[in-house]
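All protein chains of the complex are present and in place, except for one that has been dropped.
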Amino acid sequence: MKMIKKTLVAAIASTLMAGGAQATISDNEIRIGYLADMSGMYRDLAGPNGLEALRMAVEDFGGEVNGARITVVSADDRNSPDVASSTVRQWVESDGVDMVAGLVASSVSIAATRILEQSNRLGIVSGSAASSITNEHCTANHIHYVYDTYPLAHGTAKAVVDEGGDDWFILTADYAFGHALEGDVRSVVEANGGKVSQAVRHPFPTSDFSSFILQAQTSGSNVVALANAGSDTINAITTAGEFGLTQSGQTLAALLLFLNDVHALGVETAQGIQLTTGWYWDMDDDARAWADRFYERTNVRPSMVQAGIYSSTMHYLNAVKEAGTDEAQAVRAQMIATPINDMFAKGGYIREDGRMVHDMYLAEVKKPAESTGEWDLYKIIRTIPGDQAYRPLSESQCKLVNN
Amino acid sequence: MSQSLSSVAVHNVGLEQQRRSDRRRLIFQLVLLALALAAPFVIYPVFLMKVLCFALFAVAFNLLLGYVGLLSFGHAAFLSTGGYTTGYLLTTYSGLTPELGILAGTATATMLGLVFGLIAIRRQGIYFAMITLALAQLVFFFYVQSDFTRGEDGLHGIPRGNLFGVISLQDNLSMYYFVLAIFVLGFALVQRTINSPFGYVLKAIKENEARTTSLGYNTDHYKLVAFVISAALAGLAGSVKTIVFQLASLTDAHWHMSGEVVLMTLLGGVGTLLGPVIGAAFVVSLEHQLAQGPLGDWVNVILGGIFVICVLAFRAGIVGEVQKFMKKNFN
Partner (left out) sequence: MTMLFGVPLAVLYGQLLLGLINGAFYALLSLGLAVIFGLLKIINFAHGALYMLGALCAVVLLNTLGVNYWVALILSPVLVGIFGIFLERFLLRRIAHEDHIYSLLLTFGIALVIQGVFTNIYGVSGMRYPIPEALRGGVNLGFMFLPYYRAWVIVAALVVCFGTWFMIEKTKLGSYLRAGTENAKLMQAFGINVPLLVTLTYGFGVMLAAFAGVLAAPIYSVSPVMGANLLIVVFAVVVIGGMGSIIGAVLTGLGMGIIEGLTKVFYPEASSTVIFLVMVVVLLLRPAGLFGKEA
């Protein structure tokens, strides 16, 4: 019954809009769907605490936009594009969801944004790494907010080459994300005068890295780069420490490392590793203040993905308020027109391909002596300006970009 | 003379009983069909289609486990092969109609089933389960390594197209009736198979393979045919599912999927016709409800708990327990 009423209201609303009447918020409610891995391997990256970040944003916004109530629904995607696709379909087709947030595994994000494109709703991808999400998989119905593989490769790899690491051994997770990252790194290293002498692809997931670390040690390269993520990266770094990789003069570069990964590794093991991040909770006063509030609710420090979920939801709600409608294209246009200045980014902006461009940071994991607490893990070495960090539009294959 | 007459009489009574229960079943199934026809007006059709796809998958699997006594732990290979073949063909050749895509997917899964069957069929019990698992892992590896599957990202945006080039499947309702028709066909095929002389031999193999062999049946041959039929239907389920969701991904090829279909079948009731259907509906709705509810992060715990309780208390599965209850109280 509720469903029928909703559909009816939506139908009336859309007729009104088509008739050129004043744009309004459909059925006088903004519904945000949070779709993320709540129980599997990416749980700590966004997961239940990401939902908490989203709820914080809704509360901070006051719980309503122009008199329309904001409601949040959530679902576990179980890292399966099937589940993602059917959940999002149901959300937009029968539950009246206006925006989908979260979105971690890249297969999930691609599946979800396809549905959003068909039904003209909005998605904000915060967790995925694949730069293809705003390249060959771009749609006019989603925004990729926090980071992608392009700055990861450009930030970390360029820094390492600049410091004299010119001969690379890459250990790649054997799936789409790993291949993309490896490709990006290869081009950066070669463009800066280095070479990739060997790339070894390991099955995903792998628990024992000793064999690969030994191969890296005997390769004669001076840089060992990890193009993998999550537990693979953690295990590889632990094993590298155990086998004394860095003591024998090789540099270890982890291309994708999240705060929760470093926390799991501990500064003892992870010290000195350089990484690229889109945000760090202790990087400035705004970030710290928000992270403190987050900590009170969750007892952990937020990852860049969780911070991105908060920031992007705020940006979305502000755009709905300004545009006076929840119609996806109008809201997206408003989001693109407004720069982002908040606890997450300063001077951030969204491009026509949906990429949110903001400064990225090259960070180094602190030494045990420098770290004052459980979560005092990074020192920021360098800021990588947004326009240098992300793939330039001139190289884009996105259908929304005229090249 | 009188002896043979009475045996004929007994035979006739048996036939009469058989006919009556057949009629009862037919009526029951017609009622179910009517419900299925009306369902999309009450329940969200895409969800129903998902249930039907998994139900067909479980029915196919149950043909082996319930009627031949073979536990395959590699059925994900057929589901995914059907899906990838259909998905790849429909995205690559835009002129292809969905029914041809489905046929191609089913045919490929059937061939794969023949290969699996030829290798595995001589093994029994846990060895059969493990060799099918091993073969399915090799298939999984192939899909991970192949470019046409797009690896972890999966195939997206597969067109639903026009059925026979005429009826658009873009609309969920027409898609639903198409899926329902395929499911009914698949279900009928399985029902026909197990109630045929061929099916009786299968059941005999399940009860006592050695005796069936001594009666002069080539049991390997029978098992192989049953395996290939099961693989074909699993492939069909995968092909249809790919068109419904417009995507094909590695999830379907992973061994968890092979495990999931075992759970659906056991929960619903092994060796009953409707059991796998109910089991699939139960598991799919449960996962759906849990994933969206406030208990989202407890999905695995609750699912695990339900399996534990089912094995301890309702071993015959939902349909099996209901049948037991009916027998006890109404016969």
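As written, the chains take the letters A and B, and residue 1 is the first residue of each chain.
Definition applied: a contact is a pair of C-beta atoms (placed from the backbone, for glycine too) under 8 Å apart; a residue touches a chain by one contact, two chains touch by 3 or more.
For clarity, every value in this text was computed on a predicted model and none was experimentally measured.
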- line: Cross-chain touch to the chain not pictured, restricted to A:Ala264, A:Ala330, A:Ile380 or A:Leu400, is A:Ala264
- line: The one residue from B:Leu79, B:Leu135, B:Met175 or B:Ile205 touching the chain left out of view is B:Leu135
- line: Across A:Glu59, A:Glu136, A:Asp208 or A:Asp292, the one contacting the chain not displayed is A:Asp208
Statement: Which of B:Arg122, B:Arg192, B:His221 or B:Lys324 touches the missing chain? It is B:Arg122
Task: Can you list, in ascending order, the subunit B residues touching the missing chain?
output: 71, 119, 122-127, 130-131, 133-135, 137-138, 140-141, 145, 255, 259, 262-263, 266, 297-301, 303-308, 310-312, 315
Statement: subunit A residues touching the chain left out here are 39-44, 174, 200-203, 205-208, 210-212, 214-215, 217-218, 231, 234-235, 238-239, 242-244, 248, 260-261, 263-266, 268-269
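By our rule, only the chains that are shown with their structure count from here on.
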- request: Report the inter-chain centroid distance for subunit A and subunit B in whole angstrom, where each centroid is the mean of the CA atoms.
  value: 38
Statement: Note: in the complex, subunit B contacts subunit A through residues 44, 46-47, 50, 144, 150-154, 156-157, 172, 241, 245-247, 249-252, 287-288, 290-292, 296-300
Message: Under the stated contact criterion, what part of subunit A meets subunit B in this complex?
response: 38-39, 43, 47-48, 73-83, 85-87, 89-90, 93-94, 106-107, 110-111, 114, 130, 132, 137, 174-177, 179, 204
